[in-house]
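One chain of protein is taken out of this complex; the other chains stay put.
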Amino acid sequence: MESSLILLIIILPLIGAFLNGTVAATNAYRKKEIWGEKFAGILAFSAVGSSFLLSLYAVFVKMSGIDSLSFTPYEWLSVGGLQLNLSFVIDHLSAVMLLVVTGVSSVIHFYSIGYIHGDESSVRYFSYLNLFVFAMLLLILGDSMPVMFVGWEGVGLCSYLLIGFWYKEEEKAIAGKKAFIVNRIGDFGFLLGMFLIFANVGSLTISEVNEFFHHNNSMTFFWTNVAGICLFIGATGKSAQIPLYVWLPDAMAGPTPVSALIHAATMVTAGVYMLCRFHGLYLAAPVALNVVLWIGALTAIFSATIAIYQNDIKKVLAYSTVSQLGFMFMAAGAGAFVIAIFHLMTHAFFKACLFLGSGSVIHAMGGEQDIRFMGGLKKYMPTTYITFLLATLAIAGIPPFAGFFSKDEILWNVFASDHGSKIVWAIGAIAALCTAFYMFRLVYLTFFGKFRGTPEQEHHLHESPSTMTAPLIILGVLSLIGGWIGIPKLLSGGLIPNFFHHYLEPAVSKYGHVELHHYSHSVEYSLMILSVVIAVIGWFTASRLFREVKKELPDPARYSGIPKLLWNKYFVDEIYDKLIVNPIKFLATKVFLNISDKKLIDGAANGSARGWRQVSQVFSYLQTGNIQAYGIYIIFGAALAVALAFYIY
Amino acid sequence: MTDQYLPVLLYILIAAVTVALILILNAIFGPKAKHRKDFPSKSTPFECGSDLLEENTRRVSIRYYLIALLFVLFDLEGILLYPWAVVARSLGSIAIIEIFIFLFFLVVAFIFAYKRKALDWR
Partner (left out) sequence: MNFDPIFLIGEFSLVALIVILTLVDAMRKPVFALLGSSAEITPDIESRNRQATWIAGIGLVIVAAVYFIFGKATSGESVSLLHDSLRAGGGVYIGKLAIIGAGILTILLSARYTMAQSIPAADYYLLLCFSLLGALTLIAAENFLMIFLSLEMMSIPIYALVGLKRYNSRVGESAIKYLLLGGLSSAFLLLGISFIYGMTGTLVVNDVLTHLSQVSQTVSSEMLLMGLGLVFIFVGLAFKVSLVPFHAWTPDVYEGAATPVTSFMSVAVKLAAFAVILKIFAGSLLFPAFDPLFSRLFAFFALLTIIYGNSVAIVQKNVKRMLAYSSIAHAGYMALALAPMGHNIEAVQAVLFYGIGYIAMNMLAFGVLVYLTYRDKYCETLEDLTGIARKYPGAAAVMSVAMFSLGGLPPAVGFVGKVQIFLQLINGKFYATAVIALLFSMVALYFYINVIVVMYMKEPEAEVANIDKKSMLPVWLTLGFSTLFILILGILPSPLMEWSLEWAKMLF
């Protein structure tokens, strides 16, 4: 019963993807009207939706009182010492992730029905989207590293397919390729880590790996840390951290619901989730954990500053996502895995809401994404405005919105934890300030002031259809109340239990627990107040600068100094091009292609092939077609066998 | 144990040596010719000089073989029935059943052959 339940949760999106995919592949829906885009959308939505309902049932009914449900439907391979099982587990950690992913996916599938309406390959779109959910579920529920890796690669593939969904526009296809290639670099790290772990632990089952590092860690300190860092490299690729974050802003070329689902709420958080799954390993690898902490902090501040000067509504949100992911890694690096997942969840709500809101705005603006040409949309699109504002308040960390609780706890843990650091806390606080600033800048430029676009656009401004606003409302409300399940004990005075903490703590502290330094309550209170003050300062500054924009916003081309640096994203893409891409291209074309490949390898391969063809030709002369000859071969063979026998004895 | 087989081995050896000897002697003493047509007699069936009495490459109708094969089949059936008849009584009813199964298959085969006109001589 439990087993078929888990299987059903995973397989339903796959079935949806398969049905829509076959239809899309055969183009049958163009000839007949029976399988229109509406049907495809509803099919995809119901597949994911029922998966979500089943997950709810599994988590709240089946798992009440039990730590985990596990299920091994299939023994994949058993070769030598390697035992690969196709096994799945729902424990409290994956349960949270499961609900977030299926829940947000359902909402976004619903939104997509309205959004993708009228696109010629909408059936293909839904097929990819369902396939993505399937791969994500494999990643989340897989209990062995290979299963996780299949999911890991699967989501990468789907992300590639969806970024390049409108592949006829070259720039979008290139963005897809970029995402895929950068991700592949990270995947090498993941694979290396996996091999290291298998070589030392002899098992690839995640629980066994954690158990190993917790109990009898016979791996040296050095290699444990190397394994941790290797896995983290994988995470930097998938979760867009320094130095592999460059693909995420470009990934905004995909359809907006895709940005919301894959590049904000679910896939990019896979790295954080993976780190938390391997908390047993990471707790045994303090150096790796410290690397995670610092990379997270640097990414958070780095991308938050870039976001300040971006003018593309989706680019701002993309950098904001990178920055928020940095916060999650900060939490994980401080050993506060529960908080990392908590922020992951609240972030999924408000960032999905922001992206969908931006999608709604872009829809209304007829494809325009530049906020310099928006403004005053408040009165045209009230629902979008209010939900967008709710989500902004959440991300900026204004109480009592969801983001406040999670972000404040991250900063507190970084401040107080054994693994944390005061400097990192300071960086985080500044990043939080920037966050509040750029988000409110976005809100003011988009929704306040006068409309700055063409009159034609103004004429067309309208609120989006209800299929698009309903998801916005759901996610907006969640951005408000989503954090209430994890209210810190201090604030509520112990009256309201910290549900989230209670639920998740057993799952991620099984293998050790990171102690917080003991500080008095007053320190904690003052830090909390400080973080609220920071958020309000950011809000206030943005409001002063951008609430009523009088004169035209400056053209980015005329920026100089720091704005120029920030507008150009610290020139990271250019530096990568100069330092890595171009040398590799040079090596590839000039050295490898022309010299080693064409001359050496092709020469050797073609030469040996030609040589061998001669031999083959000689061999084939034996095939005379003459039956006497064939008979002689048999006799000869028998004689050979007998001769061999005599030779041996 | 080997001793029992020694004559066999000896026999094989003698046979091989004889064949080899004849071939070698032929090669040494026989007339040497580049082409077969230099010695027409080498192309005759017996290579002995006397002509054939009649052409031996006459075509035999394929039906001859077919009928011969079928004859063998049903002849063997008859032969098998004799030993069966001898022991049938002592084996009891199972023998009856078995022989009828056997005959059933042969009858099926016979019907097949007959309907396919395998037995018609035309």
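Each chain gets a letter, A and B, in the order it is written, and its residues are counted from 1.
Keep in mind that, in the parts below, a contact is a pair of C-beta atoms (placed from the backbone, for glycine too) under 8 Å apart; a residue touches a chain by one contact, two chains touch by 3 or more.
On a predicted model such as this, the values are computed, not experimentally measured, just so you know.
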item	value
Residue of A:Tyr167, A:Phe499, A:Phe540 or A:Tyr630 touching the missing chain in the full complex	A:Tyr630
Full-complex contact with the absent chain, from B:Val72, B:Ala85 or B:Val108	B:Val108
Residue numbers in chain A that touch the chain omitted from display	74-80, 86, 609, 612-613, 615-617, 619-620, 622-623, 625, 627, 629-631, 633-634, 636-638, 640-642, 644-645, 648-649
Where the unshown chain meets chain B, residue by residue	1-2, 5, 94, 105, 108-109, 111-112, 114-116
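Here is the rule we use: only the chains that are shown with their structure count from here on.
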item	value
For chain A paired with chain B, centre-to-centre distance based on mean C-alpha positions, whole Å	79
